[in-house]
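Missing here is one protein chain; the remaining ones are kept as they sit in the complex.
Right, chain A next:
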Amino acid sequence: MIEFNDVTKIYGGDVKAIDDISMTVEDGEFVILLGPSGCGKTTLLRMVNQLESISQGDIKIQGQNVREMDKIKMRRNTGYVIQSNGLFPNMTIEDNTMIVPDLLGWDRKKKKDRFNYLMDLVGLNPDDYRKRFPHELSGGQQQRVGVARAMAADPPVMLMDEPFGALDPIIREKVQDEFLAIQKEVKKTILFVSHDIDEAVRMGDKIALLRDGKVQQFDRPSELLIRPNNDFVSDFVGKDRVLRSMSLYSVEDLVTTFGLKNKEDTITDTKEISIDTSLRIAISMLLNQEADQLVIVDRQGQAKGSLTFDLIEKFLHQEVKGA
């Protein structure tokens, strides 16, 4: 658990980069610090591992005030990933990845096993990469190694500053998905800086939207999209926020909401859609198909009913606009 209590950061006596922020990140929660450039995301993140001092208030990790911790020890026990990966060009991939275990004095065997495990986790073949150097890797591969390195000593807390920001969009989405799958397995407490609403919505359990050093809204992505607190939030998430929020719901949510039952008389000339599909995809399928309806099928291939624009609109009113 990471607690921020009335945290303020003042640079050089007059620049208030962080203005009285209080919030709590629960264990195993993936929280995105979101906001426009210069709003204080990096500053807030770097105060947690004491790369920046805290001007006022305090930050606690597992109930312990970070100011009172041994900085070096605390940083070794906190994963840290930055945008341009920061891999060390003089070290092999294995040495890069194992730098913290090395500082902690792990023995050779333990380091090797850990390296193999982590490389498998991030989808790189350990033996292919062990002896290679960072410059021989693509941006996406380097960033995967950066993530593996941050997880090397199995820290409970990870701090990530736009870790995928330098990747091109297609690779970025792939790495995001991989990282989400990893997080499902490892369940770290994560603070993740982003300026990209799509990334935030895709990845975060919760989003803290910042502006001028203040938290505008700290909520689940769907809440942020559907019930923005103020004009800044609704502007930031965009005019297409309702459509965006559709990616947070699956066809199954709609089936559950309306209690659709198994259906026997399948219309054979229309396209099928699996209940795992997001509603955002469902809408574009309806648009692309130029069909009036899609047949919803469950994981057993059983038809559950037909999906139409009308039905989605009804769901939208009930779930999103309503309440």
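Everything that follows uses one rule, which is that contacts are C-beta pairs under 8 Å (C-beta built on N, C-alpha and C of every residue); 3 or more make two chains touch, one makes a residue touch a chain; residues count from 1.
Note that in this section contacts and distances are computed from a predicted model.
Within the choices "Acetyl-coenzyme A carboxylase carboxyl transferase subunit beta", "Fe-S cluster assembly protein SufD", "Aspartate carbamoyltransferase" or "ABC transporter permease", the name that UniProt assigns to the complex's undisplayed chain is "ABC transporter permease". Only one residue from A:Thr8, A:Thr92, A:Thr257 or A:Thr308 touches the chain missing from this view: A:Thr92.
Which of A:Leu103, A:Ala181 or A:Leu287 touches the hidden chain is settled by the complete complex: it is A:Leu103. For chain A, the list of residues touching the undisplayed chain reads 46, 49, 51, 71-78, 80, 82-92, 99-100, 103, 133-136, 149-150, 159.
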